[in-house]
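My questions all concern the structure below.
Now for chain A:
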Amino acid sequence: MSDKKDIHEDKFLAPENRKHVVIGPDGEEIHVDPLNDYFCTDMPKVEKPYKGVMEKFLNWARAESLWVLAFGTGCGSIELPPLFSPRFDAYRFGVAMRPTPRQSGVLIISGYLAVKTLKRAIRSYEQMQNPKYVIALGSCTINGGMYWDSYNTINRLDHYLPVDVYIAGCMPRPEAVLAGFMKLKERIKKGDAEGANEYVEKLDWYKANQKKIIKDWNMPDYNW
Partner candidate 1 sequence: MSLFTRILFVLLGLFITLNWGLIMSGIIRKIIARLSMRRGIKVVQPYINLIKNFSIRSQLTHGVMFYLGPVFRLSGGVGVFLFMPMIYGSIYWTNFSFTGDLILISYFLFFGMLGMALGAGEGGHPYSAIGIGRGLAQFTAIEVPMTLAIISIAIQYNSLSITEIVAAQQGGIMNWTMVTNPFATIAAMLAFLGMMGHSPFNVVMAPQENPIGPPTEYHGTFLGVLQTNRAILHVVEAVLFMNLFFGGATNWGILILKTFLIYFYTVFVGMVFPRFRVDQSIPWFFKIPLVFGILAIVLLII
Partner candidate 2 sequence: MKLFEIEYISLIAGFILLIVGLWGIISQRNIIKMIISFSILDTSVHLLLVAVGYIRNRTAPIIDSSVNKLNAANEITDPLPQALVLTAIVIGVGITALLLTYALKLFRQNSSLEINQYKSLKW
């Protein structure tokens, strides 16, 4: 079984990620295994929340300061910019866009997820720091929507990422998205939004699901 897996992986491994030999400055041979050498191969740990008032206070702060990763995955991303226009003004709820996953807490999957986008979405999600939240936008993320039998999109997002809030509609209007943010805030304040830890706990299951449809992973299992 394991042998088979290796062959499988090899087939999709990008050329630059294959093991190779480079010549060092003194003429010595250096064996490079890109997947192990370039990437951290550790697995994430569960980051336990504090208990009591402290956690409540921090959760309040987290809820009031939602930094969204500016990452449009599908057609729904067209609905996000109006959120920050004067009409909807998501800023007043503490929502802001951040350009880098390192600094963001919220990943919005805006609509259908093609397989290749899923890979990027997962990588970006993994690069976000705990605690982190996922908002799924539109029917496509719930059951595939109009793409339910497409060969190239996923049907249920929560098989791949722990979703905190679904916002139904095709597409949901910005008002609905704002409502989704409100819902997320409620969950965070209640302490329910522990998707990040959930993802770590059930990592094997998530990874198995992810690998089922993404063959050319080209990276260690967890993308730090």
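Note that in this section contacts are C-beta pairs under 8 Å (C-beta built on N, C-alpha and C of every residue); 3 or more make two chains touch, one makes a residue touch a chain; residues count from 1.
These made the cut because all candidates are chains of the complex that A comes from, given by their letters.
On a predicted model such as this, the values are computed, not experimentally measured, just so you know.
*Asks:* All of 1 or 2 sit in the same complex as chain A; which one actually touches it?
*Replies:* The touching one is 1.
*Asks:* What residues on chain A touch candidate 1, complex-wise?
*Replies:* Where chain A meets candidate 1, its residues are 44, 47, 49, 57-58, 61-62, 64-65, 70, 86, 89, 91-92, 94, 97-100, 102-103, 105, 129-131, 196, 224.
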